[in-house]
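Removed: one protein chain of the complex. Kept in place: all other protein chains.
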């Protein structure tokens, strides 16, 4: 990590020493909010922000994200989690508490088009992407200079269909070595094996250069041009084993017209890809995304 | 009310017989959510949706909107409100419980451009604007036919600067007679007196045909054309005694270019006005808007 | 036609008595603009607006739309077209001159959801849709009252798969009787036979309630909800015999989130459908659309 970003991260950690995020999903039933808020109150925590959503009100699923401040959070952590156990059991909750000062370790995978990588690096440098970019892995050398100039380790691992398993072995070693929490496919263009994907469930974010489910698969800009669409888009989603079918986190679109050929569409689209991916990654880093079946709840 | 809309309203009321919205603002402090959610739980209410916001976390202001279902709500209403009083006092709350089945009475004021009125009537007919449109008041006869054809009373009250007070007297009588909760200025184009405005604080919604604070006052499209802007907008806000300075509820904009003259801008703008006003009115009817100083919190 | 709209149309015709639109497509080659503009100049015509586009500059296709004013246009019409013939032949042009005062006859087909029909009627009443709405044909009685109240003939023709050919026979008779130039499917929801479509090539405009090519076919809002998209859209296109595959004229989208269920998406989408269809119809009426293979050039 270069000293500039390190300073921003330390300042952020200091400022958020006592802040945490509570994420819960469980079957809907009366008393959940009462129980959780009473629990927080009894631990002297102050709720700073809270978002709640019930899918299919009757007999449905309940989701909540609570951001709270708690004096001496570090000292209380263990106690907090233990004391919450009986509540979690009573309501049959899936839950976690994320401590804001625990900055996530992020790996970026990139191929030879660097625009999405650049956007992430930029946001990171300006302190808007609160992560530790632990390493960048690429099957091209294109991005080495810009990555290393920021003090981020860069690994060149040539990849193709035939050597997929060996490639993933090397990648997994690196991901473990750097204790990576989140993998961002910033236009990586290689398909991952089910084994790899399963290992990082809901922790691999991809950017697809179309407005899904339109133009699933290869060459979406070319196909958009052939179809004569008037808008093109980009989609950020968690990776599953169904190509381009994972839970969608964010989408956006831009206008094109008959003057725009395939190359123009690509240029217009790249700017959309950049912002869509950056937003999705930020939301993940801020623990704003809950996944339910094949959908995301973004708080 | 025509029979078509009446049917939709009755169905809506039946469906929401046990549903209410809790709106609270108070100084931020620990324990608010715990107290309110415990209170609701003890009355067998189930929280369906909840939005919370704290302005300036340290020593700031706390806002919450809770939508809940409560069995036999009608029978419980009095008890609910009485039981809540000590909690409200303890936390120094401004609060109200709005019963969803209590449809608001709405008056629409319009001048001789009917596009915003038409949008509201349309949304109302299609069941998307859950209000009782009690009457329409206009200083022109233009809209009489379309209003009366829907079974809504139409009152023609000529208006100008000189007779402002007499005009408002007549209007106030009508508003009282129809027990009006909300006044929508759907391009009414007359300035209201402080007395009138004071009587309906945060209950008069206006649509201004510019992206405020640009082009405050008269002829915004003409001035936008003169200035050569590349986008024009519309702003919906609560009316205060400072012209076009009240709390903004919603804004939107659309693209224009050098080909668009003042008339084109007006046409493009009218479609923006329509949707911006309709959204603002819906949010008010759904009790989604809290006003704090000169701003709105829209949940 | 009701007297209100009739007045607007007559005023428009008077104002545009000497105005015409020249539409040309031909293989690209030097000298086209020179020849056409010389031709217009020699007939005392003044070019008011001109849009040009060459697809694939080298060896490609050339498209131009010229709007011009010509004194005593009515008297000159025959001569204009005859004199142009040798130029058209030389450059191997497909061409037509559209006289702005010749208002097009339009038929609207609608099923039981009237929102798109309503938008068109509204734009028409306000003078923004310069067409003669000759008739409305529906397989439901829903829209009869609103249509007839505007003085527009309404024909109820029940329709389903089994009686498709008989239904289309009746429809064709009406379309001929009213000398219809353009058919707008304002959510008609019935598939037309190749024979019918072939008869009105590039003269049938449909609105599909998705961002094509996503969600081709039935129930797009429901499928959009199931897929968990973050935006929904609408697409207006000329009808061909490939379902939802015709040349796209216009598209737009709107944001949705996890709070929006299928019904919410439908409501949000309907407002997009309305504006997308209205724009497409206006562009057609203004002779702004040139079709080339499966794409549109919209000037």
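By letter and in written order, the chains are A, B and C; residue numbering begins at 1 in each of them.
Assume a contact is a pair of C-beta atoms (placed from the backbone, for glycine too) under 8 Å apart; a residue touches a chain by one contact, two chains touch by 3 or more.
It should be emphasised that the depicted structure is a prediction, and the values quoted were computed from it without experimental measurement.
Contact with the chain not shown here comes from a single listed residue; of B:7, B:198 or B:213, that residue is B:213.
Touching the omitted chain from subunit C are residues 28-34, 37-38, 40-41, 44-54, 57, 69.
Counting over the whole complex, subunit A has residues 49, 115, 118, 122, 126, 128, 149, 267, 271, 275 touching the chain that is not drawn.
Residue-level contact of subunit B with the missing chain is found at 53, 55, 211-215, 227-231, 233, 247-253, 257-259, 294-298.
Keep this in mind: only the chains that are shown with their structure count from here on.
Residue numbering shows that subunit A and subunit C use the same positions for more than half of their mutual interface.
Once the centre of each chain is set as its mean CA position, subunit A and subunit B turn out to be 37 Å apart. Our note on geometry: subunit A versus subunit C, Cα centroid distance of 43 Å, whole angstroms. Within subunit A, the positions touching two or more other chains are listed as 53.
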